[in-house]
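A single protein chain has been omitted from the complex, and every remaining protein chain is retained in its original position.
Read from first to last, the chains carry the letters A and B; within each, the first residue is number 1.
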Amino acid sequence: MDKMTGESWVTTTFETLEDWAARNSFWPFPFGTACCAIEFMSTVSSHYDLSRFGSEVVRFSPRQSDVLLVAGTINDKMGPVLKKIYDQMAEPKWVISMGACACSGGFYRAYHVMQGIDEIIPVDVYVPGCPPTPEGLIYGLLQLKEKVIRDRKRFREQGRNQGNNQEKNESVNAGATV
Amino acid sequence: MSTLAPLSETPETATSTVQELEAVRARFPAGSILPQDGLDQPTWIVSRDVLAAVARELKDNPQTQFDLMLDLCGVDFPDREERFEAVYHLYSLHRGARLRLKVPLREDDAVIPSLIPVWKAANWFEREIYDMFGVRVEGHPNLSRILTHEAFQGHALRKDYDPARRWILTEDKIYKPHFDLPPGENEDDMFERMTVNIGPTHPAMHGTFRLMAVLDGETIVASDVEIGYLHRCFEKMSETHTWQHVIPYTDRLNYCSSFINNVGYCKTVEKLLGVEPPPKAVWARTILSEFSRIMDHCVCNGTTLVDAGGLTNFWYLFQPREEIYGLLESVCGARLTVSACRIGGLIQDLPPDFEARCRRLLEIIPPFVEDSEKLVNKNRIWIDRSVGIAAISGEEAVNWGWTGPCLRASGVGYDVRRAHPYDLYDTVDWEVPVLYGGDVYDRWRIRMLEIWQSLKIIRQLLDRGMPEGPHIVDDPHVALPSKEACYNEMEAMIYHFKLIMDGIRVPAGEIYNMVEGANGELGFYTISDGTGKPYRNHCRPPCFPIFSTFSRLIQGGSLSDAIVSLGGLNIVAGELER
Partner (left out) sequence: MTQPIAQTAQTPPSRPVLRPDAPYPNTVKPYKPGFAERLYLPLLGGLMVTARHFLRNLFGKKMYTIEYPEERRAYSHRFRGHHILTTRPDGSVRCVACFLCAQNCPAECIHIEAAEHPDVNIEKYPVVYEIDMLRCVFCGYCVDACPEEAIIMSNNYDMAYFTREQSIVGKNDLMKPYTFDENLLGYRPLFPEEDVQRAKMRRDAFNLVEAARQAQERETAKAAAGR
């Protein structure tokens, strides 16, 4: 039926629903090591209340979280730990790098500090600040939401295009054999 | 509040220790101890051969009683024949006296005897000097790297080490735990035991510590702690930046109360310079330090309860924090890492509504603290979880080098603000709370009592009124001239350029200066060689000796108690590992 009508009402509604759910239920894994972790605590406490965005379920288990929130300096000793945590997270997963130290090493151009966590893991959103204000972090999270929706749309379109191409190819092949 | 120590009992002035020290010196062979005069505190240059005996004598002699080993750090002088210097800072609680021991060491023979038999506090400090300078310690039970990782090559604080040279840690190189097994246990029994690893990302370990515990059922037989997951090279960075630029770095030491770190560092440099900040700056520094202390205690007490499973308290205690953030932000423009001090004063003049805001805070904070006390103080669930847990007596705590609220919870009322008054603490009426339980419960309660004392100090200072005058010292060699002068006058403009291009010129010298941080004595041992950058800037972190005791504290307790006791110690990783 899908092939007959193209985009059916059912699938698009379901996709919208899916987008809505994905957008509003980021469960963060707070990889907090330093000053930024204190600001993260402020973000989840009552003045800023991260639960307004569906992210109050702070998970300390990588298997159950969607967003790795790296808050604080990552040094060379912590690096392998961070990598392992990231590898353990289930797809789809995103990374927010909070604060100057996690993003780029900040003003610690030093012998024991990793110059940005993107040395070892991919980062989706960088939030500058040392540490960022809770508003800054929430802004970063909202940006991530938009990015996620954008990416989902793009992937779907790509999938459809590929599907269409396949159909075309099949029909061409079918024509050739005939 | 009947638990306050009667301070009137303690003598008012310090007993002079000069003669006693001379008497001790006379007992050792001539030439093995050379006094160095003219420094901020009595200093001896001690030959390595007699170091252990001298330390023992200084501690046990009833005339000196140097029972608190505050600090051990290394200094590197590449040009000297005796290249390294191990510097000990000692303190006598009975006399209020300080002593600095310097042990010169040759590079090819950089070995010091371990002082763990005298002061247990030496344990981690000796590992640190080994890690940072490659000075080997004879007789140390576990001489391994402590701040840097296992794959690190070289010794980072040597002058010839490139500050940006990094080493990659691979997974095959990991720290081998050293378990201090109790008598009666031996390594062969270990296969019957279970070893549990917690951290470093486990929330109970606050994200940056790693605990390895050998368990018998649920009881901890032995344990070891690994740190270094937040070593950010503060001391090396200090050596590569100008005196003013170190201030933002000090923010990130104890980030729960960054203002106190600013004050501690700026006071140290001001003393080296011989500059006195104006009364307005001193007044504001005292008030903001106390507000920062309240903030720090709120975080500590809030998170301790979270570790024990009580979340409500955390929300209540984070409310006053947000309000104090508002005040700090109105003074300097940042919430957490304030950088609000400058050498010689403050970043900017105080806002016009500073006093009004402070007064409003004095009304806002107490209800929340009261609520938190009502919730928890007499709550039997919390009492059962915390009374008698991780208990340590005053004597032992001093031996381990404790200072601050944790020491005061064990019955020793040492507070730098009282013992070595600085800023305006001597002019206000307040008390040092002391409790005698030495356990998690008393550490919790003493922080609450200190919040009330801090509020008392602030109230008195506000009643006194803001002093008139400038916010920063009027000395073009130290502080930037005002922008107005800078635009109008050629001379001010030249000073402005010169100060920024070259930095402050601090006269050569060395100093150890301390303030009461939120966790205890926060000291800075700073050496200047007369150039625009610190030659060596060592921070004496109050957490460091306290956390080195952790394995001893949790031994014999259950695993769940270990989690609660970590919260009660208020270990801040930024300060612990710098």
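Heads up, the rule we're going with is that contacts are C-beta pairs under 8 Å (C-beta built on N, C-alpha and C of every residue); 3 or more make two chains touch, one makes a residue touch a chain.
The structure presented is a predicted model; accordingly, all values stated were derived computationally and were not measured.
Undergrad: Which of B:Val24, B:Leu58, B:Ile146 or B:Cys332 touches the chain that is not shown?
TA: In the full complex, the listed residue that touches the missing chain is B:Cys332.
Undergrad: Of the residues B:Val376, B:Leu424 or B:Ile546, I need the one that contacts the missing chain.
TA: Residue touching the absent chain, from the options given: B:Val376.
Undergrad: For the chain not shown, which residue from B:Gly96, B:Pro279 or B:Pro366 touches it across the whole complex?
TA: B:Gly96
Undergrad: Of the residues A:Gly32, A:Gly72 or A:Pro132, I need the one that contacts the missing chain.
TA: The missing chain is touched by A:Pro132.
Undergrad: Suppose we count only contacts with the excluded chain; which residues of chain B make the list?
TA: 9-15, 36-41, 62, 65, 77, 79-80, 92-98, 241, 244-245, 248-249, 271-272, 274, 312, 316, 319, 322, 329-334, 337, 339, 347-349, 351-353, 356-357, 359-360, 371, 374-381, 383, 387-388, 391-396, 398, 410-414, 418-422, 436-439, 441-442, 445, 480, 483-484, 486-488, 493, 496-497, 500-501, 507-511, 527-529, 535
Undergrad: In terms of residues, what is the contact footprint of the unshown chain on chain A?
TA: So the residues of chain A touching the missing chain come out as 46-49, 52, 100, 103-107, 109, 116, 118, 124-130, 132-136, 138-140, 142-143, 147.
The definition used in the following text is that only the chains that are shown with their structure count from here on.
Undergrad: Can you give the whole-Å distance between the Cα centres of chain A and chain B?
TA: Here the centre of chain B sits 38 Å away from the centre of chain A.
Undergrad: Where on chain B is chain A touching in the complex?
TA: For chain B paired with chain A, touching residues are 147-149, 152, 156, 161-171, 200-203, 207-208, 228-233, 236-237, 248-249, 252, 255-256, 299, 314-315, 318-319, 321-322, 325, 335-337, 573-574.
Undergrad: What residues on chain A touch chain B, complex-wise?
TA: 31-35, 37-39, 41-42, 45-47, 60, 72-73, 75-81, 85, 101, 107-113, 130-131, 133
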